[in-house]
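Every protein chain but one is kept in place in this view of the complex.
For reference, chains read A, B and C in written order, and residue numbers begin at 1 within each chain.
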Amino acid sequence: MSDLKKIGRVGVKTLVYFEVVSTFALLIGLIVAEVVQPGHGFNIDPATLDPKSVAGYVTRAKEEGFVAHIMAIIPNTFVGALANGFSQLRDPDSMLYYDLPQYWDFWQVVESLDVPFYLHPRNPLPSQARIYEGHRWLLGPAWAFAQETAVHALRLMGSGLFDKYPRLAIVLGHMGEGLPFGMWRVDHCNGWVKGRHNYPAKKPIADYFHANFHVTVSGNFCTPALLNAMLELGSDRILFSTDWPFENVDQAAEWFDVAPISAADRLKIGRTNAVKLFKLDMT
Amino acid sequence: MSDLKKIGRVGVKTLVYFEVVSTFALLIGLIVAEVVQPGHGFNIDPATLDPKSVAGYVTRAKEEGFVAHIMAIIPNTFVGALANGFSQLRDPDSMLYYDLPQYWDFWQVVESLDVPFYLHPRNPLPSQARIYEGHRWLLGPAWAFAQETAVHALRLMGSGLFDKYPRLAIVLGHMGEGLPFGMWRVDHCNGWVKGRHNYPAKKPIADYFHANFHVTVSGNFCTPALLNAMLELGSDRILFSTDWPFENVDQAAEWFDVAPISAADRLKIGRTNAVKLFKLDMT
Amino acid sequence: MSDLKKIGRVGVKTLVYFEVVSTFALLIGLIVAEVVQPGHGFNIDPATLDPKSVAGYVTRAKEEGFVAHIMAIIPNTFVGALANGFSQLRDPDSMLYYDLPQYWDFWQVVESLDVPFYLHPRNPLPSQARIYEGHRWLLGPAWAFAQETAVHALRLMGSGLFDKYPRLAIVLGHMGEGLPFGMWRVDHCNGWVKGRHNYPAKKPIADYFHANFHVTVSGNFCTPALLNAMLELGSDRILFSTDWPFENVDQAAEWFDVAPISAADRLKIGRTNAVKLFKLDMT
Partner (left out) sequence: MSDLKKIGRVGVKTLVYFEVVSTFALLIGLIVAEVVQPGHGFNIDPATLDPKSVAGYVTRAKEEGFVAHIMAIIPNTFVGALANGFSQLRDPDSMLYYDLPQYWDFWQVVESLDVPFYLHPRNPLPSQARIYEGHRWLLGPAWAFAQETAVHALRLMGSGLFDKYPRLAIVLGHMGEGLPFGMWRVDHCNGWVKGRHNYPAKKPIADYFHANFHVTVSGNFCTPALLNAMLELGSDRILFSTDWPFENVDQAAEWFDVAPISAADRLKIGRTNAVKLFKLDMT
C-alpha cells in the first residue's frame, strides 16, 4: 500500500475513533462535572447536589444536535471529566472514595440514567505519596494513576455497590489500570485459608469486574496487556481510546490497526462496543 | 490416568519444585536476614553491619551439605527472608527503600557474591495505607503487597543502581507484582512529550526489568498473567514457585502441570531456570 | 472443591453442552442426510434431488417436540451427518466438492432455510492417499481429516459461493481444521508479487472465513490452538463441542472448564453462540 493511501486510511479510522471517544468523554463529563465536580470541588457539600439535574443535560445533548452541543459544553466539562478519582471535601487532605455511603444516591441516579461512568485517574494526596519520594517520575500515568484507580475500582467492587445497583457500568482507562493482570490473585490469594476475605459484597470480586466494568486501551498500546485483558474480561468490554491529549491519536491508531486480533474484535473494540455502551446514534 | 497415578506424578514433581524453591529461599534468607534484618529490624544502624560476613554463610552452606544446612538455618532465617520490603530505621514510621544511597554498599556485596536477591512484599505503613481504609481485605496479597513491591522495584530501576552494578539479579514473586502488565506504560506514557522522565538511570526503565529481574509464579497461578509475563520478560526469567505456606503446593503444581506452554518452557520455568540462577548442584 | 462436587458440576455442564451439540448435529443431519446422502450416497443423481423437501423436516422437528423427534430421527440421520466431506457420484474414484456448480442450488436452499451447514471430515480416496502410504496412522483425525476439510472449505471460499449467498454459515470442527493457523499465509504468500491469486471470489479469502464460518473445539482440546482461533476468528464464532463418540465428553469439559479465557467467552463458546447460531429454544 502506498504511504499516502495508508495515511488516508489511518486518518479516516482515527476520525471515527475520535468521534466515538469524544462523545464518550462528553456524556461522562456531563455527569461527573455536574455531580462530583472533580478538580475544583474542594468545598462542595454533597447535600446540596441535585443529581436529577444531570438528566436535563443528557436530554439537551440529544436535542441540540451533536456538533453544536460539543461546542457549547466542551470548554467547561471536557477537562473536568478527565480530572477524576477520589474527592476532597472541606479538608484538602480528605480522601472520599465513591464507595462511601454518601455517594450511593449518586450511583442510584447513574444507574437510572443507564449511562456508563468513567473512573479516571488522579494522583494520591501528597501525604499519601511517600512511596514515590525521590521518584516523582512514578507519579501520574507512569504508575501512580493506575494504583489509585485500580484500588478505587476494587473498593467499589467490594463495597456491595453492584449488588444494590447491578446495572451500573464503570469504564476504566489504560487497559484496566492493572486489574486484568491482578484480578485472579485478588480472589485466590491464600487459596487454602477459609473465610479469608471480609467485605460487604456477596460474590467474588472478579464477578463484578466481569459484569460491571469496561476498559479502554487509552495510553496503554501494549499488545501483551491487550491479550491479558481479552483473556480476563473478553473483547466485548474493551474499547479503543487514545488518551488524547496525553497520548497522540496516530500512535494509538497505528498500533491498533495491526494489533494481532481478529477482524471481528477490531471492529468491536474499535467501534461497536462504544456505540452500544454509549447508545450512540452513528447513522 | 488413574487418580492414584496422577497424585503420584504431582507428588514427585512437587518435591522437585519444592526443593528448588526451598533452596532458593534459603540462599536469599542468608543474605537478607544477616544484612537487612527485616521484620525485627526496627533499630539497626546500617553503619554497624558487616556485609562481608554474608560470604561466610554461603560458603558454609556449600560445605556442610544440603540437608544438615537447611536444618541448621531454617528456624531463624527462612521466615526472615520472607518478611522483606522497605526497612524502618529508628522511627517506626520511616520507609527506607533499597535504592537509597546507604544501601549501595550492600548491593555491591550482593553483586560480588553473584547471588540473586528476592524482593518479597510487605504491607505499607499504617500512615500510608489510607487508600485501604474500610477495605482491609485489600491489604496483603490481595493487592497492597504488589503495589509496595512493584514500586520498590521501579525505584531500584530508576535509581541508576543497575547502571553501577549491572550484574545484580533481583527476583520478584507473584508473576512480577503487576510489572509485566504495566511496564510498557512506565516508559511510554505521554509518548509525544519530550523529556518527560527525570530519573538518574541512563536507559528506559524496561531495559533494567528485562536485564536484571526474574519473576516467580508464586501465588499467581493465572495463565493470562503467565502469558503476559512470557511476552514481556521471556520464559528464561520465570521461575516456578508456590508461595507456600501462603498457597498450597498441590494447587500450584496442578495448575502448572497443564498450563498451555511448551514442554521446553515447562522444564525451564519448573526447574532449569532456578538451577541456573541459584547455581544449584542438582546431581 | 470435593471430587464429588466437581464431578457433579462437570456433569451438569456436560449435559448442557451435549444438548446443544446434539441439537446442532441433528439439524445439520436433516439437511445433509436428505440432500447429500453422504456415506451411502455412491449413486445418487443430483438431478433427482429435491432440496425443498428439507424444509419439511425442519418444520416437523419443531412441531413434534424435541425428544420425540430425536428418537425418530437419530437412527438414520445422526451418523449420516457425521460422515461428510466430498461426495462420490457413480464412480467411486470421483471427488465432488461442494463448490462445484451442481451444488449451488443446494446452497441456495441452505441459505434460504437460514440454518448452518456442518462440513465434517472424511478421508481422501485411496488413489489420492499415497502421501500416507506406510503411515496409515496419519489418516483420519490424526491428520488427513483436517487437510481434506480445510481444502474443501478453502474451495468454497475461493469459488465465489459466498459472494452469491453471503448469508451461508458453515461450521467446521476440530478448531477449524488448521485454517486459523494457515489463513494469513493463504492471502499473503508472495506478498510482493502482483496478481498472484486467480480465483472467482471477489475478496481476500480470509474475509469469507471471518464472515461465513464458525468452528467448534471438537476433538482439539488444545489451548494454544484455541487462542489462535480466538485471535483469527474471534470468540463469537467458536463453539464448544466434544466430538463424541470419537472423544470423551468429560475430557472435553474438564479442559474447557479451566481454559484460560474470560468468563464471558466461556459462556459464549460453551453455550450462547450455539443457541444463537442454531436458533435453539433453550427456555
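We adopt the following convention: a residue touches a chain if its C-beta (ideal position, glycine included) is under 8 Å from a C-beta of that chain, and two chains touch if they have at least 3 such contacts.
Everything numeric in this text was worked out from a predicted model, so none of it was measured.
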Of C:116, C:180 or C:270, the residue touching the omitted chain is C:180
The one residue from C:132, C:213, C:240 or C:278 touching the chain left out of view is C:132
Where chain A meets the chain that is not shown, the residues are 222-224, 227, 258, 260
For chain C, residues touching the missing partner are 95, 97, 99-100, 124, 128, 130-132, 134-138, 140-143, 146-148, 150-151, 154-155, 158-159, 174-175, 178, 180-182, 184-186, 188-192, 196-199, 219-225, 227-228, 231-232, 246-248, 251
Listed in rising order, the chain B residues that touch the chain left out are 206, 210, 230-237, 260-265, 268
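Note that only the chains that are shown with their structure count from here on.
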The C-alpha superposition of chain A onto chain C, two copies of one sequence, needs a rotation in degrees (nearest 5) of 180
Residue numbers at the chain A-chain B contact, same meaning over half shared and different meaning under half, come out as same
The distance between the C-alpha centres of chain B and chain C, rounded to whole Å, is 48
Cα centre of chain A to Cα centre of chain C, whole Å, reads 40
Distance in whole angstrom between the CA centres of chain A and chain B is 32
For chain A, residue numbers touching 2 or more other chains are 231-232
